[in-house]
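Shown here: the complex without one of its protein chains, the others still in place.
Right after this comes subunit A.
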Amino acid sequence: MPGKLKAKIVAGRHLPVMDRASDLTDAFVEVKFGNTTFKTDVYPKSLNPQWNSEWFKFEVDDEDLQDEPLQITVLDHDTYSANDAIGKVYIDIDPLLSSEAATVISGWFPIYDTIHGIRGEINVLVKVDLFNDLNRFRQSSCGVKFFCTTSIPRCYRAALVHGFVEELVVNEDPEYQWIDRIRTPRASNEARQRLISLMSGELQRKIGLKVLEMGGNAVVGYLQCFDLEGESGLVVRAIGTACTLDKLIPGSASNTNTHPNTAPASNACNSPSKEIKESPLAHGCRSSHNSPVHSACSSQRLSHSQNFSVSVPTLVFTGMGSGISVGKEAGPLKTLLRQQAQSALEQREFPFFTLTCFPPGFLVHIGGVVSARSVKLLDRIHNPDEPETRDAWWEEIRQEIKSHAKALGCHAVVGYSESTTICEEVCILSASGTAAMLNPRFMREGCLDAGGSDQRLSRQPPLGMVGSERAEGEVSSSWLGFDDASPPSCGFCHIPYDEFNMPFPAQLTYCYHCRRQKVPDVLFTTIDLPAEAAVTGKGCLIQARLCRTKKKAQGEVNATAISNLLPFMEYELHTQLMNKLKLRCMNALFGLRIQISVGENMLLGLASATGVYLSALPAPGGIQIAGKTPSDLSYDQHISTMQKRINDTIAMNKELYNIHPPECIEEVVGSPIPDRQRSRLFRSTSESSDELSELDLSHGKKDAFVLEIDDTDAVEDIQSLLTDAPMPAGFYSCNTEVMPGIYNWTSGLQMFTSVRVYRLNNANLTNQGLNKIFTDLCENLLKSLYFKLRSMIPCCLCHLNFTVAVPEEELIQVAVTAVAMSFDKETQLAADKALNKGSGENEEQLQFSMELCGESTSSNNQPTAKPSGLPESAMTHSSSRDRCSTWLELLRLKAHTIRRGSVKTSRRTQSLANSASSSERCSPLPEVRSRSLRSTRSLPCGAPVTVVKMTPLSFLPRTRIVKYLGIINMFFIRETTSLREEGGVSGFLHSFIAEVFAMVRAHVAALGGNAVVSYSMKECVFMENPNKNQAQCLINVSGDAVIFVRESDQEAIPPLITCGQTSTTGADGTT
């Protein structure tokens, strides 16, 4: 009997009136876990019942504890007829199973009904006692920590990064079972919610088992998705990165956090493998993919009987420049080291990492974006216990990704993610990531001893830390033995592939930073900007949008049509991205995310990324327009006006994003770089393949970046290039964690979700027409956001990620979740100035607080992102700490390898010990919570509600996360049969989203947390039938519940935390 779950129902409030006669309610509660149900007494005639029940105890297997949610149903007692349900609360008890997360769940939860929404609140207390389990064949994986965050969570450090974990489970969708015809919509919705909750519990448990098998104790970058395949079933799948995480002792956490310098230093000194390949990365498509039509055919294959499958050729977005640059030969040593690095990863089936932000030194080089798509025909899943078909599909795609990475000379893929889009029975599976060379030391247990004492990986904040550049430069000088060693700040830009044997035509130059290695002229990636990267000016959001019509079709014909279109779309999107990048005078894209969505008669493509100017890469050239018929005078004039507009825009953007690259360096060094980078933009696919080869031959005498306007398409392209509305003054935007070039965030932030659905009324639209509509739609949405958030100026919209869908034939749905963070203008100006001068000194912080509680943040001199170096004292402190703790670390790891066989049991013991001790020791939770409660108490009456902040980022500016309480993964369905009465579709969705936020906040608050980080809305499926006055919506959200303290508060807090957590730290290291 491995666990005892205890629940207590305390009270309810704001219940709805269930008895019209008395205007009151006779409420009671059913508490259900697995197959056991308990009931409270009926509390008669009250809208604010006080049940104060006994502790209901469930004795259950820990397997069930992981899979099942605790289900609380509030009902109205009725003597004569059936009791009416008021609503339900599902509580995921997983956070209670990990010793390091929450110890108790206690608080007010909204009572939710799928038809009526939130109806009052209920106060519940839940605890779990875990017992020791000696069974070595158990199926549970309690205690493995899950994080949505795609970086090593703050307050942990990665002892080891094990690698990719994936799993999927399938089931029949209750909505499509025969019984659905006779049950109520409510029953059907609840069956679905419950099933998905069960499935995600099961999925998490299975992934946990895999992690334990690998010897890890946590999953970072956990990404779980639902595929609602309709008739053919329901798939829940997840990917993540298995790690062994060690808890940092809170006192030191702040030091190491803000401090990327020491860690890279240690890495640098002893890693024989940190070697390298360098050469740049150019822009463009890999040559083999430049003729998509061709490869589409070749890779298209019909698989056996019912399973139709088309693998779509993948574009490797590394660049599309031309010309082969002349350069120094890379030493043979390189090759050797590369082999060494590869062997570490080759043991893994898929050397993939869902992380987007890495400890310093982890990332050696970046090759470019790799992606693969495959079109499949869905087919009923016959046996839910053997989801092999789906597994095989993903396997195929991952293999493809792997081979693409190899082609780029890389052995790993980082920033990896997978997604699907489904329309009727056609499903497109997509995967993308960034091919990279990694430092294998972080992944191989074997080489740990070689490294000796400094194997410590500490997490760096993903903030632009330009100031650290200097420190790291010095570090590199200690790299004995490699004269071609490059400073880490530009190392990741150097090409990983062989410059004489390039996988695609690219224009290479010597790195503008170290002048030793080759870099491409453009770099595309799916990851966040590495902290050590040197950036000129600021970044901005760049989007490419595309719409393609498609004939309606069925089955294989449809699938073939789609797969034929895909390569063209990818190509066009890429072209657009390139153009817009050039227009902004930038040379690299981070956080690239390309989404393609299928509808019955069209395909939508949306690529978003954050453009920056990497100082290590060459300056992008301008754009030149060339007309086909130069004889016509007026035509020439037209062209020259356009040319002027483009030039003006580029100049304006340079000013706007503060991009002033130091031009003089070139002469000083005398490098063979032409003063203007030239690249070429191709208008159409047919052109591209021809011209590409031509360009390859004629490199060097290229005549700037030419945009040929030979048809109306091209004119419109240029128009659309120029019609991208500039951001209003005071705003910046990016889709990565933070904006490069902005450091002084205030604590003011506003997370939001916005959803829009457009109806295309005119049936016969051309591609151009559709494109225009789609572009306007996105632009208008952005404009609306800027307007809404104008009170936060100066601010930056971070993690601005769009999700597009085609819910019905004539509809386009765009959903965006992002966070607006304000920053301090005064200090920003100071910092900008300081950076330009080469020294960052911004001590005088002016703050204004946008806190909910109205409490003013007391100012402190330690912004989360500090452009300047840290105080000396902090540095020395942490590095000495480093040394001794790494010794411990090493011992622990050795012990670990010996004891591997018995790991599970020992871990189990420990979790029992922890949960037992947690009740005795004074946990840090109450203190922190009471603090936040106090701060919100300002209205004269009523119990104050804990303020819970939400952000899609992995951090909150000006705060420090002191504890991760567990993953939040919630799935809700809302349905209505009185759409008009609820304010139409907008009213319906508006209140539903507000309700989802409320439920997320309530769960976090009940866990003792005060924020959700890495929040995302992964699914928002909206269906309507206005004629029947009905609508239904499904929303899936996830994130990490955390406790944060303000930076200014931290001195007060740590003693409490330390006593609570040091006890666990030692034990954890063994797992």
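The working rule: contacts are C-beta pairs under 8 Å (C-beta built on N, C-alpha and C of every residue); 3 or more make two chains touch, one makes a residue touch a chain; residues count from 1.
Throughout what follows, contacts and distances are computed from a predicted model.
**Q** Of the candidate names "AP-5 complex subunit beta-1", "Anaphase-promoting complex subunit 5", "Actin-related protein 2/3 complex subunit 5" or "Fibroblast growth factor (acidic) intracellular binding protein a", which one corresponds to the UniProt protein name of the undepicted chain?
**A** Spelling it out: the chain absent from the display is recorded in UniProt as "Fibroblast growth factor (acidic) intracellular binding protein a".
**Q** Just to verify: which one of A:524, A:1022 or A:1044 makes contact with the chain not shown?
**A** In the complete complex, the chain left out is touched by residue A:1022.
**Q** Which one, A:165, A:490 or A:989, makes contact with the chain that was left out?
**A** Among A:165, A:490 or A:989, only A:989 touches the chain that is not shown.
**Q** Could you tell me which of A:37, A:784 or A:978 touches the chain that is not displayed?
**A** With A:37, A:784 or A:978 as choices, the missing chain is touched by A:784.
**Q** Kindly note down the residues of subunit A that lie in touch with the hidden chain.
**A** 13-14, 108, 110, 118, 121, 728, 750-762, 773, 776-777, 780, 783-790, 811, 813, 851-854, 936, 938-945, 947-950, 983, 985-987, 989-991, 993-995, 997-998, 1001-1002, 1022
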